[in-house]
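What follows is a structure written as structure tokens; I'll ask about it next.
Yeah, one chain of the complex is gone here, protein chain that is, but the others are all in their spots.
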Amino acid sequence: MSNRAVPDAATQVEIYRRMALIKANDERSRKVVMSGRLVMPYYSPRGQEVIPSAMSVNLNDDDYLCTIYRGTHDMLAKGFPLKDLWAEIAGRVDGTCKGKGGPMHLTYPEKGVMVTTGIVGSSMPIANGLAWGSQMRGDGRVTVATFGDGASNIGAFHESLNLAAVWKLPVIFLCQNNEWGEHTAYHKTSNVRVADRAAAYGMAGERVDGNDPFAMYAAANEAVARARAGGGPTLIEAMTYRFHGHVFGDQDAYMDKARKAEAMENDPVSRFRARLIADGISTEEQLAAMEAATEKEIDEAIECALASAFPGVEELKRDVFAEELA
Amino acid sequence: MSNRAVPDAATQVEIYRRMALIKANDERSRKVVMSGRLVMPYYSPRGQEVIPSAMSVNLNDDDYLCTIYRGTHDMLAKGFPLKDLWAEIAGRVDGTCKGKGGPMHLTYPEKGVMVTTGIVGSSMPIANGLAWGSQMRGDGRVTVATFGDGASNIGAFHESLNLAAVWKLPVIFLCQNNEWGEHTAYHKTSNVRVADRAAAYGMAGERVDGNDPFAMYAAANEAVARARAGGGPTLIEAMTYRFHGHVFGDQDAYMDKARKAEAMENDPVSRFRARLIADGISTEEQLAAMEAATEKEIDEAIECALASAFPGVEELKRDVFAEELA
Amino acid sequence: MSTETMTKPAKATTLQAINAAIADAMEEDENVVVLGEDVADPEEGGVCGVTKGLSSRFGDQRVRSTPISEQAIIGAAIGASMIGFKPVAEIMLMNFTTVAMDMIVNHAAKLRFMSGGQTHVPIVIRTMTGTGFSSGGQHSDYLEAWFAHTAGIKVLAPSSPQDAYGLMRSAIDDPDPVLFIENGPTYWTPAAAPEKGQRVPIGKANVLAEGTDLTIIAYSRMIHEATPAVAKLAEAGISAELIDLRTVAPWDREAVLASVAKTGRAMIVHEAVTPFGVGAEIAAVLNEELFGKLKAPVRRLGGAFCPVPFSKPLETAFAPQTAEIVEVAKGMVG
Partner (left out) sequence: MSTETMTKPAKATTLQAINAAIADAMEEDENVVVLGEDVADPEEGGVCGVTKGLSSRFGDQRVRSTPISEQAIIGAAIGASMIGFKPVAEIMLMNFTTVAMDMIVNHAAKLRFMSGGQTHVPIVIRTMTGTGFSSGGQHSDYLEAWFAHTAGIKVLAPSSPQDAYGLMRSAIDDPDPVLFIENGPTYWTPAAAPEKGQRVPIGKANVLAEGTDLTIIAYSRMIHEATPAVAKLAEAGISAELIDLRTVAPWDREAVLASVAKTGRAMIVHEAVTPFGVGAEIAAVLNEELFGKLKAPVRRLGGAFCPVPFSKPLETAFAPQTAEIVEVAKGMVG
């Protein structure tokens, strides 16, 4: 494990940029929902910023991602443009899905964001198909399926990991273990670590500290290299913690307060920020400027979104099939 | 492993009796279907006689069984009466299900045969429910779910094993690995042994020679003891071989001839028969008499079945709900 | 709401009514058990709290939170029900029945028949759905027509706290599998509280308003769109009869036919997409049974034929609304 890949300075900064973007976007999202300016089910990814950031710096735009309702962090890390995202969650016609998909179905094929699903476990079977396509084409692309700890107990997980292993598909199963599936603690729903299940498919697998950018980068780097080299799938269980309730409005009384406070104290975003400065990789000024730029981008995206029109009812007849319905 | 339970002489004979019954019944079934006297999809369990025989001698009548289309061996070993069975597969009103279920849905609660399913994987979720009931009642009963190697790749397997492990249910997942799922060889559908998957649930599990009555008895005995003692579920992968095609009529051209010939030469029924005599546990005369009695019983069952009437069309309105339909 | 306060002539919400119905059934019969994701109290009795308080009161064995494993949930309910338990299983949202269809359709609904009556499956499957939460395409579908098209399972869809209570009690009493459809957006709407122990019979519709010009047949949330429509129609001089189906399968042919025989006109309103929906069956039967006696074609108002859209104006336009009901009714009578 000592010879694992280490992100260079520029990559570290880039990982941080994505993390900071995710954090800022989440804070703004919660504010906007809280204020009632936007009404939507909002699943905060706060606390899970490292995972997709350290993963995605190992990916190209044309690598594929299948993510879930709790997925804005995955998408933003993959390069999903803020404007297309905000207009979509505002239900506007300029949204990436013309407002028809909403926060649980954000899609942006240009950056490889192929599917966002609201059905637990369902990112995985479809990810296999994308990976199978890449395998048939030999285009060297990698597909990442993200999902939660709770999703590791559903049938689709099993069928998908098995098929991927048998077919040696270039796919990465990225489990973000935030300790909770809605109100239920992971340890109440399984006797084992998620990563332990890789062995049940003859697949590479590991548990990694998903809040440590270096560990996460190394795991992602190896999994991506394995997939690109035709070495087949990898199951990564990235340990993290969900800072907020399951969905916006959930008062999270079921979450242990001390554990939560501890996790928030160890906020991976501020920790990594401090480390970048301490290690001389970046400076306070540089990071502050980056963060300010991000805030501005978010401002603009929200402004654009709210200025965009709502789709007309004729959209009910469109995109059901290729041909518009009569 | 050296201290494993060994069946006593009477139990050995009883195991053999069940095996011989299964074999005789199978041979007769194939003959009857071949001749066209009965028309039904018939899934021969020939070659798999040891598994349910060595399992069921560890069970009581009120222990539960959920089995599958390829299940007459499981049922007969559990005590399913031949007459009720034959009348059912003949589609007659005296059949255990009045002819409405047929060979894929044979049910006989008196002997604990609760469910026979034609959907791959579906014996397991329901077995959990029976076991959960026993757990709530504290009645000490054990539930056995049997299924094939191919079924270990379907979602229901995963969900069921996980739930059983987390809830510590008194259930045994008995995988009969006959190397084939329809026309597909198991090794093409999974990179691992079925038993290796027990670890993915924190469950006891082992692969055992399912054609060796001693090994199978020991594994079954331990699993049953564990379940009765509140020790939770066990996954047993019992290795065996399917002597015939998937379903009657399947010419099994896809099966390797040498492998099949070898398996048939090592017919577990004749092997165990010879051993019982060699070990002085029984004699040729005793076994021959037993076998003759079995044949007679089968004769009678078939005769009864064919003498029974077909159900009337009014049965289409019955048993849909408790109340007859108008 | 405790079950005590329920006996007072008070208000209750549907959420409270369902909670009370399950609690009262559990109190009376120790074989009633509850399972599903988050249903126990350490998990807050479900994301909406429908089963809140039950595990604290009746214990961890009888009220069990499960992993996210819908096939395992329904399978466990089926197995336990076959040996005398009366499980109330939750599938959090109706769209998630899609991952448990084998258990529901091939097993729960069929085991009685396939076993020739030797076994039966007295389970209640609670599930919630509906437009209005801006949840989009995978969390809002009404799929009752699928189950109504399946022999061996009953389908209930109450629209009020009283019916929710009474139908839940009847569902738990029932010896066969029952799908119990709850509408999310109206969970918290208060209305007359149910009486403890009261049953609403399965298969019996409820005439909510009597009228002579046309019959509006609806269920679940659509009752709340149809009720104001009836008032508006009255203002316009049109006398509409409103029937709350309550049970979708087996639906109350007698009550519906009697009403439409009287009014001569019928409109069916549901939130599920129109084509091949519940409205089709009712329209087909009405036309067959009242052939030549109808004064106007039977009309169906259902959801638009598309996945449920996210964007608010589209989501609102997707499902039938009061104004549309009024307009169509006027067209029928005028």
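When the chains are written out, they are named A, B and C in that same order, and each has its own residue count from 1.
Going forward, a residue touches a chain if its C-beta (ideal position, glycine included) is under 8 Å from a C-beta of that chain, and two chains touch if they have at least 3 such contacts.
A quick note: this is a predicted structure, and the numbers were derived from the prediction, not measured.
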Visible contact partners (per top-of-document touch definition) of the missing chain: A, B, C
Residue among A:V166, A:L235 or A:L287 touching the omitted chain: A:V166
Touching the absent chain when the full complex is considered, from C:I83, C:A229, C:L245 or C:V273: C:V273
For chain A, residues in touch with the removed chain: 64, 66, 95-101, 105, 107-109, 114-115, 117, 119, 122, 124-136, 143, 155-156, 159-160, 162-163, 166-167, 318-322
Chain not shown, touching residues in chain B: 39-41, 91-92, 95, 97-105, 117-121, 150-151, 153-156, 181-184, 188-190, 246-247, 250, 253-254, 310-311, 313, 315-317, 319-320, 325
Absent chain, residues of chain C that touch it: 95-99, 101-102, 105-106, 109-110, 113-114, 136-138, 143, 145-146, 148-152, 249, 272-273, 275-281, 283-284, 287-289, 291, 294, 296-300, 305-307, 309
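Basically, only the chains that are shown with their structure count from here on.
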Chain located farthest away, centre of chain A as origin (C-alpha): B
Rounded Å distance, chain B centre to chain C centre (Cα mean): 40
Chain A and chain C: spacing of chain centres that average the CA atoms, whole Å: 36
Residues within chain C bordering two or more other chains: 66-67, 69-71, 99
For chain B, residues contacting two or more additional chains: 155-156, 159, 162, 166
